[in-house]
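Every protein chain but one is kept in place in this view of the complex.
When the chains are written out, they are named A, B and C in that same order, and each has its own residue count from 1.
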Amino acid sequence: MNEEFVSRNFKSDNVSSVCDPIMAAINAANSGSAPAYGGDDFTRKLQTVASDVFGTEVAIFPVTTGTAANALALSQCVPPYGAVYCHETAHIVTDECSAPEFFTGGAKLIGFPAADGKIRPEQVAAAVAYAVDMGVHHVKPGAVSLSQATEWGTVYELGEVSALAATAKRLGLPVHMDGARFANALVHLGCTPAEATWQSGVDILSLGATKNGALCAEAVVFFDPARARDFERRRKRAGHLWSKQRFVSAQLLAYLEHGLWLDNARHANAMASLLAEGLSHVPGASLLQSVDANEVFVALPEATVAALERQEFAFYRWPLSAPPAGVAIRLVTSYATPRAHVDEFLAAAHSHART
Amino acid sequence: MNEEFVSRNFKSDNVSSVCDPIMAAINAANSGSAPAYGGDDFTRKLQTVASDVFGTEVAIFPVTTGTAANALALSQCVPPYGAVYCHETAHIVTDECSAPEFFTGGAKLIGFPAADGKIRPEQVAAAVAYAVDMGVHHVKPGAVSLSQATEWGTVYELGEVSALAATAKRLGLPVHMDGARFANALVHLGCTPAEATWQSGVDILSLGATKNGALCAEAVVFFDPARARDFERRRKRAGHLWSKQRFVSAQLLAYLEHGLWLDNARHANAMASLLAEGLSHVPGASLLQSVDANEVFVALPEATVAALERQEFAFYRWPLSAPPAGVAIRLVTSYATPRAHVDEFLAAAHSHART
Amino acid sequence: MNEEFVSRNFKSDNVSSVCDPIMAAINAANSGSAPAYGGDDFTRKLQTVASDVFGTEVAIFPVTTGTAANALALSQCVPPYGAVYCHETAHIVTDECSAPEFFTGGAKLIGFPAADGKIRPEQVAAAVAYAVDMGVHHVKPGAVSLSQATEWGTVYELGEVSALAATAKRLGLPVHMDGARFANALVHLGCTPAEATWQSGVDILSLGATKNGALCAEAVVFFDPARARDFERRRKRAGHLWSKQRFVSAQLLAYLEHGLWLDNARHANAMASLLAEGLSHVPGASLLQSVDANEVFVALPEATVAALERQEFAFYRWPLSAPPAGVAIRLVTSYATPRAHVDEFLAAAHSHART
Partner (left out) sequence: MNEEFVSRNFKSDNVSSVCDPIMAAINAANSGSAPAYGGDDFTRKLQTVASDVFGTEVAIFPVTTGTAANALALSQCVPPYGAVYCHETAHIVTDECSAPEFFTGGAKLIGFPAADGKIRPEQVAAAVAYAVDMGVHHVKPGAVSLSQATEWGTVYELGEVSALAATAKRLGLPVHMDGARFANALVHLGCTPAEATWQSGVDILSLGATKNGALCAEAVVFFDPARARDFERRRKRAGHLWSKQRFVSAQLLAYLEHGLWLDNARHANAMASLLAEGLSHVPGASLLQSVDANEVFVALPEATVAALERQEFAFYRWPLSAPPAGVAIRLVTSYATPRAHVDEFLAAAHSHART
């Protein structure tokens, strides 16, 4: 319907449609009446399946946006007078219109710089030392939040996660992981979901599915169910408890049960790798970040970028605090990105570079 | 799957499945990529269709729960130090886990008693007079919120709405309508959507569809779009802005465009009328409220109620502050309630009454 | 300066001046520099003195308004999704402009009716049973708050407090006491501060001094210091941590150390008793409440009330939900009320009653 969207779209993975198995699951869930508010069988089964997937008993709470998942998760572990330590360009800082502040009742997000999107244990330690020194006048250290994959398309290695978590633990802070693109990170790491999370010290995960093929499915996962005390009331009073919750749970079941989440992510990552590999051979192009997941940040000459835009490739020009030569753009692939679009993009980029 | 739900279910209209036209619309919306966050064609079209339906230019914002719709709507028109005047058993008072207080930043809900669920202009006037007398120590009069249909299955006549709204206007208060069952009320009134809302003085409507056949579709409707300033940010920071918003908008389009909402509500109301009519002939039964929409409150002897429960009719025993003789129960019908279930229920009730 | 206030003033105890010993203490505290933010010797000493006065180790936090004390105390023990059970005309409900909702982040105050201002254990139990039945949709039972003395000038007997607290304990709820007029209640009860509070099951006390002779001194007292964890941050972020805190602490020391609080309250109560005794002999007058502390609620003929007002006696006409014959007025006495004013009031009332 919309002209823009007949084009080859690398704007975000959230412009994608719903993948077939998930749409099938939604349709299948629609048979007769069912108990409301999560009393249904799909939601019950999800607890078991998620626990199996993560190799430990988890408490999992479906919601329908990443912002809700993150803000609810943080509100559960950070007091109104607390600090959340995170990257300065984390989604919770720049893209959620102060939802974390709203849900926590006023906690402060303290963002650290890091060119590759990965915060460091020593940044957390220094911030906590400062807070301790300031005492009651400053916000109280509350939690560490990291994004996996990061906003810059990079992925924390397991050792990096566990080092960060070890510092957090030592300082008494829970660790939250914003996993809007968790499956993409997992595929990159090639490890188990358990290794990527609780075995590396993560306490709470915002698990995303919407960007990776779902219609509207995210979840807050507590690796220690005792941490989830009263969480259902937080979800309810935020308006995120659905009466027909089976339709979210069914999406997550389809997503997790038979490896769909990994298959989808694998494709998305592969398309991003192809883009990166191809761009590395384009004269004048320079990759700005390691392409670990499904996002490519690349600098190209202004003329090339303008030409690509004219050819109906959709993507964002990306603002950088330290801009490179040329123009920085972001390309995002998804489970639904056709190989042909990647090839066309690379061919076009090559062609403009030559001229 | 769940035993309870093979039974004849009168617990709530939210236990129903998704009606076919809406499920078809969801499936149809799933074609290729689309702009995220409401930049899509479905959402754009919804503005037009809703404006046509209500006979005036409205600003309509889809969300996915009634609690979200109500709390967001109130937060838009009541300051943190304000009062919301409503019925003492309004959904916003008893069933939303303090979502209105959360979203408004601490406003106070002041509930009035009224046996039929309908608050009166003089109650609002008296409460405002008290507040004015108390001055800065008390919350500031903020808004009037009425439920249409009410929590007690009754429906405000148009004259009742406009009298309430006239008092509110005179006192400088906006009028919010919780329309979780708005279609049921509309069908009962037999008037236009315009007459039922802005022409009677309603400023903001929480429009429900989920209980009436949708999967997850509610909306906040502003009859003066200027009132909606920054509302999209409130929705965003509450985690209620979907990336794939077309799938909510598509539901609302299917709901509103060709009279589906009225057809569904008409059936639900008819089933409730049949129940009420039938029960009026059951010895020992006494209807507790006028059955205007799709809810029936009836008192029956304990033995009858227990017998019905044993026969796998599902419904709620309902707590009343002034309990009648016998046991009060609530029966809710929906677009999906089979005529057979109604007949079976009545037959069973008659049969037990005779014994 | 203000004409109104040369009159005989029974409007409230908060119109009184500062009593001499407390003003002297403020002046005495002003010698040289001192550590800011409560690091001073006065504040340190207050911990010891308050612990002695209450016969147990307490954590005491000075603030400067009763609203701050109450709202901070409740925010410490009730979650944002919690309920506070209290009297429907409690100060926290009607006179604090939603400060409790603000400080708690949205908790709901659930007010019970009770003609004598004293809530009953069975009201708490019924409300909790309702909440449990409603589950996640309703606010979670959070705390019980009682006012001692009550807003109606009555005083809970020790047995009444402990019965309420026993029910609260059984249901897992902490007990908060709004003691804006705690000294007045204490003098009436003739018991120790310990008996009136923690030995009767009170967990947190808002201790008032301003109405009883201080300039600006209230305090939140925790009878289990472990409950006070992070409370100092709540106070700080509400703007209630003074840099020159010694000047509040000095007031409370003067108040508590040598019985000043009881002496002041004894006088106030005595003046109220005289008023009540005298009024009981005035034809046409009828006392509306037991006069246990320093407030008198009395109904008088309109003509009498109007005449008293013309004679420059200052007091409030008091709105009652069930108005008596005549006009209800409230008379409040304080540590500073001269015996002569009481005698003059009674003489005038008698004189008008005769005419």
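Couple of notes before you dig in:
In this text, a contact is a pair of C-beta atoms (placed from the backbone, for glycine too) under 8 Å apart; a residue touches a chain by one contact, two chains touch by 3 or more.
Since this is a predicted model, take the numbers as computed values, not measurements.
From the options A:52, A:95 or A:344, the residue with contact to the unseen chain in the full assembly is A:95. Set against the missing chain, the residues C:112, C:242 or C:297 yield one that touches it, C:242.
Between the chain not shown and the residues A:21, A:55, A:106 or A:225, the one that touches is A:106. Remark: the omitted chain is touched by one listed residue; of B:46, B:119, B:196 or B:241 this is B:241. Mapped onto subunit A, contacts with the missing chain fall at residues 80-81, 94-98, 101-102, 105-109, 130, 133-134, 136-140, 319.
With the whole complex as reference, residues 37, 79-81, 105-106, 136-137, 140, 230, 232-234, 236-237, 241 of subunit B touch the missing chain. Taking the complete complex into account, residues 1-2, 4-6, 9, 11-12, 14-18, 23, 26-27, 30-36, 40-41, 63-65, 67-69, 71-72, 96-99, 102, 210-211, 215-216, 233, 236-244, 247, 336 of subunit C touch the chain not shown.
By definition in this document, only the chains that are shown with their structure count from here on.
Put simply, the chain closest to the centre of the protein, by Cα centroids, is B.
Mean C-alpha position of subunit B lies 41 Å from that of subunit C. For subunit B, residues touching at least two other chains, in rising order: 96-98, 102.
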